[in-house]
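Have a look at the structure below, then the notes.
Certain chains of the assembly are absent from this excerpt, and the rest are unmoved.
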Amino acid sequence: MIDFEPTSEQQALAARVRDFVRDVVIPYEADARRTAHGPTEALRQELIGHARAAGLLSIHVSREYGGLGLDHRGVAVAFEEAGYSMLGPVAMNIAAPDEGNMHMLDLIATDVQKERYLRPLAAGGGRSCFCMTEPPPGAGSDPGALSATAREDGDEFIIDGRKWMITGFDGAAFAIIMARTLSSSGDDLGASMFLSPLDVPGVRLVRVLETIDSSFTGGHAELEFEGLRVPRDMVLGEVGEGFRYAQVRLAPARLTHCMRWLGAARRAHDIATAYAREREAFGQRLIDHEGVGFMLADNEIDLQQARLAIWHTAWVLDQGRRANRESSMAKVFCAEAVWRVADRAVQVMGATGLSEDNEVCRIFRDIRAFRVYDGPSEVHRWSLARRLGRA
Amino acid sequence: MIDFEPTSEQQALAARVRDFVRDVVIPYEADARRTAHGPTEALRQELIGHARAAGLLSIHVSREYGGLGLDHRGVAVAFEEAGYSMLGPVAMNIAAPDEGNMHMLDLIATDVQKERYLRPLAAGGGRSCFCMTEPPPGAGSDPGALSATAREDGDEFIIDGRKWMITGFDGAAFAIIMARTLSSSGDDLGASMFLSPLDVPGVRLVRVLETIDSSFTGGHAELEFEGLRVPRDMVLGEVGEGFRYAQVRLAPARLTHCMRWLGAARRAHDIATAYAREREAFGQRLIDHEGVGFMLADNEIDLQQARLAIWHTAWVLDQGRRANRESSMAKVFCAEAVWRVADRAVQVMGATGLSEDNEVCRIFRDIRAFRVYDGPSEVHRWSLARRLGRA
């Protein structure tokens, strides 16, 4: 039956997250340990300590690994509240890429792999990263261009290749690495995923990129694998099935991005609304100028519609369906809607919106990036169009 | 619990409506009795006969008056399917303004009024109209400018005033008339609603306007009341409460418009998609051109988001809430989304989309009007902004 009422458990969880973010997290937004490449590890650990104490750490993971075993709708309701501060997901250990990595490990990893990598990660230990994207002409929007290789060598694979825009690599404890697998005789076995610690030979940080966004711990790195050895039992899932697993990770990961950014956009809107209620120009409050009020009205519509897109897609996932079409539609709509919201919030606040005196400008910059990562709008439109063309 | 699965009853009803529209209604689209002012009465009666036979007449009305007593979500699911042909709502007797009038009579009218007006209307008898809008400078987007008057005269009210853009007046059996009520001594008692047959003295059709849309039976009329006498027991609801009742009518009526036009926009999109799959230019199918495929992808997103907005607002109404904010948001979003869909459908089809050889152009013209009636987008944005300013 069509119903838009979250369960009482979901509502209670959302309220707890909301209070936690408001009372504990937001005061940290003024902390000087927020850098251009996200919060420092010290700040991250301090925040994680608070979430642990509040029972709000890694809530999306299965109960076996310390989470609440939420379904996608439960995640949707809670993550929006967490995203209300850009530090919220960091504190609750539900930020990208860790959150998506935990989700995938939970679904695909062997017990040995889970104990080694998932359990400490879910407990707020060392961070992880997901090494798929490569600098041109490697794998970008088109994953088929994957150029990193993993060559079989007895019971190991030897990984070589350059990766780029790898969120959180700097300072991470381990990585999930996507590479084109080659048999010892050089046959192409397809793409596979590999698990590896990063404090080992064959891993080299080239640089951390300067980017427009600043909320991700560790920033986005360029790095090189040169002869990195990974034992065969650290292949994640089956050899040659890397792209299929990437889909397992990407559709929900795409949606959790939507959830968190919805929260952030709501925050920007709330700040702008408060500003427009208080500030006067030309004889009346800004919000009483239709030119401003209409922008805020459009924000409300965009926020509401983004929430509906997320809830719907989460529901489809909860039915056990892959939701490729729905998550593509939701990604395009949400990324563009929250972008409009953030852009209007900046505009309503004028010069104040351009400064870092408040969170609006920072949210704006981060949200710009969301129109590109997890598939640019154009790639999702292309995918939707192809689907239509086939039908 | 968040759920997007219509009940099995709703699904079954939707399927019946879908089949009825496809098999029975759509073949009538080529009927020459469709005029610039909607289907002729003969065509309307023929269509209604089919719906009656199919058990699909006035389905939204309470069971007591021949309907299915659907809740708003049930209405949403069925009306979208009905709207898939612009003749669908006519056939099923759920077109504006009759549909909204039945809804309001069902809620507000006395038993005597219901027997006299609601029962025959719901049975597919003579049509009705809703006389609120007035030519400038009377009541338009701003109902407060109401200038028609109803002066007490013993047990009657005498109504005078000019109305304009009155959908379905030409050929209607009766009207609900909004007028400013004056006591016999001239005191302003506020706006009231009156029920009156139209084949009586004091009612004059000035003209039927030529307008861009063409789906409403009887078109849109300008008319004059001159000394129209209405007995006191034909006041609908309380004297002075007209605007409050108008709200009772308008929020759901606004939403049923969204439902029907969502169906029509889906139709335009389907026609355009079929065209783009078949037609070739510059060496490939139109749909394989990203410039076309992206438009169709955006259509899918807009249709989906409009549906979500409607379902959500219907759910709010079903919780017994007034949904003023939600229905304003849904009206703005849906009217503009279905408009974008229709506009892209025209563009994809090129010259074919500009001709009346198919339904796309006709849908496009009718949908343009929807951005204006039931509150232009600007009035709803204004209302949303005011609400934000007060909070």
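Letters are used for the chains, namely A and B, taken in the order the chains are written, and counting of residues starts over at 1 for each.
Here is the rule we go by: contacts are C-beta pairs under 8 Å (C-beta built on N, C-alpha and C of every residue); 3 or more make two chains touch, one makes a residue touch a chain.
Predicted model, so just to flag it, every value in this text is computed and none were measured.
A.B. asks: How many copies of the chain make up the whole complex, given that 2 are shown?
C.D. replies: Result for the total copy count in the complex: 4.
In this text, only the chains that are shown with their structure count from here on.
A.B. asks: Through what angle, between 0 and 180°, must subunit A be rotated so its C-alpha atoms fit those of subunit B, rounded to a multiple of 5?
C.D. replies: 180
A.B. asks: Rounded to the nearest whole Å, what is the centre-to-centre distance of subunit A and subunit B, using the mean of the C-alpha atoms as each centre?
C.D. replies: Computed value for the inter-centroid distance: 43 Å.
A.B. asks: Going by the contact rule at the top, pick out the subunit A residues touching subunit B in the complex.
C.D. replies: Listed in rising order, the residues of subunit A that touch subunit B are 1-7, 10, 73, 76, 273, 277, 285, 287-288, 290, 292-294, 296-298, 300-301, 304-305, 308-309, 311-312, 314-316, 329, 332-333, 378, 380-382, 384-386, 388-389, 391.
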